[in-house]
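Removed: one protein chain of the complex. Kept in place: all other protein chains.
Up next is chain A:
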Amino acid sequence: MAPGEKIKAKIKKNLPVRGPQAPTIKELMRWYCLKTNTHGCRRIVVSRGRLRRLLWIVFTLTAVALIFWQCALLVLSFYTVSVSIKIHFQKLDFPAVTICNINPYKYSAVKPLLADLEQETKAALKTLYGFSEIKSRKRREAEPCSSAWEGPQPKFLHLIPLMVFDEGETSKATDFLTGQKRKVSGSIIHKAADVMHVQESKEVVGFQLCSNGTSHCATYTFSSGVNAIQEWYKLHYMNIMAQVPLEKKINMSYSAEELLVTCFFDGVSCDARNFTLFHHPMYGNCYTFNNKENETHSTSMGGSEYGLQVILYINEEEYNPFLVSSTGAKVIVHRQDEYPFIEDVGTEIETAMATSIGMHLTESFKLGEPYSQCTEDGSDVPIDNIYNAAYSLQICLHSCFQTKMVERCGCAQYSQPLPPAANYCNYQQHPNWMYCYYELHQAFVQEKLGCQSVCREACSFKEWTLTTSLAQWPSVVSEKWLLRVLTWDQGQQIKKKLNKTDLAKLLIFYKDLNQRSIMESPANSVEMLLSNFGGQLGLWMSCSIVCIIEIIEVFFIDSLSIIARQQWQRAKKWWSQRQAPACPEAPPSLRGQDNPVLDIDDDLPTFTSALRLPPAPGAQVPGTPPPRYNTLRLERAFSNQLTDTQVPAES
């Protein structure tokens, strides 16, 4: 014999396949209740009296229900987070600091491009408000505005004119340039008028955007002429600047040497070389300190003298009078790989002041899927990042809008980066873009574009809490000498004596080196869940996984096999009865003795019923259930019986 067969035979001998021991389901249940480790079940069997039994059945079922309920609660609350806040005192990385002049381009440089627009604006001011000439205090004498714009005379200015609307009759508007009345169709959209209810003004100023192909028009009106003119100016300004190449724009803006008079970081001098250029469409040249990924500065002491100290030269004379109406600089503190959204978040710096900005660093970490919807690096967000920076919610929203803009309008909006294979909108190539843009923007604000639902927040972010305070600078007594030295420092960049209103001092520093980290961690682990299950099972029923296996074994395997066995026996009996006329001599009970309760299966196999059974002719041991429900005896009786059961199965 092969050794494999030998082993097989041995296994067969030692581990014979046997069915369930109990003959009937009822018996099985009874056996289960007595032998099981769970607590309630035994009571049901042991209790005397119907009421008590009923009570125990109710209790047991309630306990089971409670277990299910509680475990369901545990499972449902599995994906919760616990938050921990930690403080570490350590050497901190200094953030990147981006500084921009509020005015994007030197007016003297950009004026030739904007000559027509300026003329138009002045004319509008004159006709609308009777304002004749800008009494520029020290502004360069207005050179004769010879239009430097080569090529065709820009007609777009006349396509979108400023108009005066009568509040009463919205369908009529006066074009201030030609004076002719125009028929206005389309809806009038008051900017902010929905919430503000400006009632006093009879006449409102605004402009109308129409799409060329269709007669759809959108009219924008403003309660104040200041807003109207600025918005209108901005619209045309973007149109013009979109056609200017980037190098030219950079040249028109301020250089780093010009903007930064002095720079001091952590007790060491720094200069323009420590700053990197970043061109922002609306703010011109911005300069970022500490932007280099590999050589990040860090701070190992708190306090203003260990931070960044810069003196900025804000040349107010070069300001564009219509585009910006405030003076100063904007500063934003951000991560090295983060895109500085100057126009959205930024601290403004006043001239002739020292602005001291104390920082506290807070780091937040969120748990991603499945705890929350945040994204680790934006790779799983279906929107291409058009910025050359790390993912953030704002980048996603802007990218989404820009992509949609390119899709719908065929060109990209000026104040955001260009997606691949697209160019900025201008009136020559895309005459419809303004209407398209405003319509799209409206939809975006009303969350109709779906950007807000697609974009998800980033899982980790650093946040610098800023405490800003102002002081007078330079002080009365130090003004004289300081301005002299600063003028020397600026040297040949500017050929004039500095005034204190041209300068702003900025101090950015860590107040202390405490870094707060807000971290989410899973509140539950699998171990905790299991031990909570164990606690629940133990509390209500003194149950364990073993009981669950028992339940599976008894209720599913054993009872099913009992049922199957009964069905099999019944079928066999039925078959033998059918065959009976053919061979009536065949003893029908030869097989039936396997299961003595075959014909009375719906009744309890009591002692009497067992006695009623026909004795099996060939069997040595009668298949009677034991008279007493002694566990010990029961088992022996069943085991004897079952060895018999096996015989016919094999034969």
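Things to note:
Operating definition for what follows: a residue touches a chain if its C-beta (ideal position, glycine included) is under 8 Å from a C-beta of that chain, and two chains touch if they have at least 3 such contacts; residues count from 1.
The rule we apply is simple: contacts and distances are computed from a predicted model.
Think of the chain that is not pictured: of "Epithelial sodium channel subunit beta", "RNA polymerase II subunit B1 CTD phosphatase RPAP2 homolog", "T-complex protein 1 subunit epsilon" or "Ribosomal protein S2- flavodoxin-like domain-containing protein", UniProt labels it "Epithelial sodium channel subunit beta".
Considering A:Leu54, A:Val226 or A:Leu470, the position touching the chain not shown turns out to be A:Leu470 (whole complex). Contact with the omitted chain, checked across A:Ile44, A:Leu117, A:Met405 or A:Leu513, is made by A:Leu513.
Considering A:Thr121, A:Asn532 or A:Ser559, the position touching the chain not shown turns out to be A:Asn532 (whole complex). Touching the omitted chain from chain A are residues 14-18, 35, 37, 82-85, 87-91, 257, 261-264, 267-271, 300-305, 311, 353-354, 356, 358, 360, 467-478, 481-482, 484-492, 505, 511-514, 527-528, 530-535, 537-538, 542-547, 549-550, 632, 635-636, 639.
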